[in-house]
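So the structure is just underneath, and the comments pick up after that.
As you look at this complex, bear in mind that one protein chain is not there, while each of the others sits in place.
Order of writing sets the labels: A and B. Residues in every chain begin at 1.
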Amino acid sequence: MDRFVFLTLDGLSRGSVYAASALALVLIWRAARIVNFAQGAMAVAAAYVAHSVTSATGSYWLGFLAAVVAGLLLGALVDVAVMRLVDHRSPLNPVIVALGLVLLIQAVLGMVYGNEYRPAETPFRRTALSVGGVAVLSPFDLFVFATIAVVVVGLAWIFTRTAVGLRMRAAAFAPEVSRLLGVNVGGMLTLGWALASGVGALAAMLVVPTELGLHPHAMDLVFVSAFTAAVVGGLDSPPGAVVGGLLVGLLLSYVSGYVGSDLTPLAVLALLLAVLLVRPAGLFAPVAARQV
Amino acid sequence: MSATRAAAPPASRRPTAGVRPAGGPRGSTLLRHLAVVAVAALLLVAVSYGLEPFRNFQLATVAAYLCATAGLTVLTGLNGQLSLGHGALMAVGAYTVALSQNAFADRGVTGQWVLPISLGAALLTTVAVGAVIGVAAARLRGPYLAGVTLAVAVVVPALTVTFDGVFKGEQGLPVPVEPPPAALGPYFPYERWQLWVAGAATLLVLLLLGNLVRSRFGRTFRAVRDDEVAARLAGIHVARTQVLAFVVSAAGAGLGGALLGVLAQSVSPGAFSLTLSLFLLMAVVIGGLGRLAGAVWGAVLLVVLPDLTHTVSDLVTLPPAVAQRLEGNLPLAIFGITLVVVMIAAPGGVQGLLSRLGRALLARWRPRRT
Partner (left out) sequence: MSHMPRVARHALAIATSITLLVTAVGCTGEESDSGGRQVPGVTDTEIVVGTHMPLTGPASAGYSKIAPATKAYFDYVNANGGVHGRRITYKVMDDGYNPANTQQVVRQLVLQDKVFAVVNGLGTPTHSGVLDFLKSNRVPDLFVASGSRSWDQPDKYPGTFGFNTDYTVEGKILANHVKTSLPGRKVCFLGQDDDFGRDSLAGVEKVLGAGAVVAKQTYVTSNPNVAPQIGAFKAAGCQVVILATVPGFTALSVGTAARLSFRPQWLVSNVGADHPTLAKQLGAGAPLLEGMVGANYLPMQDDAENPWIQLFTRVNKAHNADAPFDGNSVYGMAVGYLFVQALLAAGKDLTRESLLAAVAKGGFQGPGLAPLRFSATDHSGYGGARLSQVSGGKQSYFGPAYETDEGDGPVKEYAVTPATPPANGVPTVS
């Protein structure tokens, strides 16, 4: 039972980070109909900015802030300088461009920082607090949960309660009508990219310290899990991304704890197939997804 | 917006000159393709005598990748299904050929007929695996299909570690291959023989795919890609067509992987990672999606890229500290930028660019002649 509690909490803690990354994917998908394969690499770039700022100033929180700002700017830059110019008639084109960006970003990071692992700091201790002899959660885990809860609630508030959020949704769902009504559709799209990339950067700041450390490829595997989470939840559904992320985190933890870590990829595939064969557009897809 | 709209196939405004069924009588298509293949085969033999062994090997590797990129072109370019998992299908072919060749070698069975049997076995196994994935894929669209194929790309290499009793884990399996037939003489370079084997198999695949593309099946593939609803109204069984496209494509990938294993004389999971799947996709898109000629450029790119790595770092002489950082990273950065620029400036890829160029030249040339 202790082991079950331990694995569950460990899975939830990682799952919440997958949830944040998946949320970033969902944001861009809803805004631009693009699966941003470069999100992991962009987030790592932001984490490197944090690393530089933290080593220069000695302050974790300045670095944290710098990462989020860098994420926002990078997202806007990628939209304005690259994605806006891509011919979107074939859905493949943005995918390929994103893959090109992955290569470019990782290579540039490798040139600037070298292909070494660098330690990633945490603002709180990662030593787990014990309750009744069972190691439960560390202060850092609590920080992760709190941050992601704030992000989820904040995004929900922006999209449902603010004028900007309303315009972004309008621009995404009915661009022509929105343009006629005076909404700056392009600007809203850029804002969407910036927001998503900022959330992605935040996720990187939370997950990199729990893994091998900072490295140009640090988010590769997280991206695969996050993409899986987004697909399982349904790319059009932010709540789906959160549920999908937690589900994938739990699954990975249980399988490597009870069965063997080499079987985790197989478990992920099984989850994907089980969900998608029943609901081809994810768990939280609108019911009448296909009209034919 | 529903998921269906999202995953809607590309607007069919893409110029389809290269893949449109040829005007003229049906029978001549096969004959013309046969003639082209025969010329290509002769050319390949001539080239194999002219090139150094390493270039022969590189060309053989291009041929092996070409099987896979041609298959992917049929699936993604003609049928509109996105696959991030073709590297895994190549792994299936490669491991089948390895297990089969080892089984023959262990029993002391030798002879030049052994390899074709193993390659056939690899083809059949991949077709079976492709059919299973294809059935699942036919229910899915756009990013959901990408998600499943991505998972396949991650799972298949991992399985070799899980079942390391059979697949020998990360270390992989050797692929024992016979030396060239004695009839070719005792000093026949091994790399030339490799090119002949890979070239023959690939030309056969291209011949079959070329005919398929221009047949009734090719037309139904494109009809499903362009508009599923219209295709259904026209009496096409959409799901069946998609499964068929997946199976054909998987066969190409499987044979390509098998050839790659035969060329390398070894197979291991690291050679068929997710990166390979992504590179295959990038290669066909840069080459020019929607035509088999684009697949050729893609395959060339896959082989030239690592070579470029070396050449670029050789060209620049820099202080060691800088050189160590640029080594390997610089070519990747250049490749990344090229990828982005090509997609923005010439979304039709290399082949699209060449066709445009060719048309422009012809347009200038024709008025003067007539």
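Everything that follows uses one rule, which is that contacts are C-beta pairs under 8 Å (C-beta built on N, C-alpha and C of every residue); 3 or more make two chains touch, one makes a residue touch a chain.
As the structure is a prediction and not an experimental result, all values here were calculated from the model.
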Option from A:Gly75, A:Gly198 or A:Pro265 whose C-beta touches the chain left out: A:Pro265
Please identify which residue in A:Leu65, A:Leu85 or A:Leu212 touches the non-displayed chain. A:Leu212
What does the interface between subunit A and the hidden chain look like in terms of residue numbers? 2-3, 6-7, 10, 14, 110, 115-121, 125-128, 130, 135, 138, 210-213, 215, 217, 220-221, 252-253, 256-257, 260-262, 264-265
For subunit B, which residues lie in contact with the unshown chain of the complex? 17, 23-24, 39, 43, 46-47, 49-54, 57-58, 61, 154, 158, 161, 164, 169-172, 174, 190-191, 260, 263-266, 268-273, 275-276, 303, 306-307, 309-310, 319-321, 324, 327-329, 332, 355, 358-359, 361-362, 366
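Everything that follows uses one rule, which is that only the chains that are shown with their structure count from here on.
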So in the complex, the part of subunit A that touches subunit B is made up of which residues? 29, 33, 35, 82, 85-87, 89-93, 95-97, 99-108, 110-112, 114-115, 172-173, 224, 227-228, 230-231, 235-236, 260, 262-266, 268-269, 272-273, 276-277, 280-282, 285-286, 288-292
Over in the complex, which subunit B residues touch subunit A? Could you list them? 1-4, 6-7, 10-11, 13-14, 76, 82, 136, 139-144, 146-148, 150-152, 154-155, 158-159, 161-162, 228-229, 232, 274, 278, 281-282, 285-286, 289, 325-326, 328-330, 332-333, 335-340, 343-344, 347
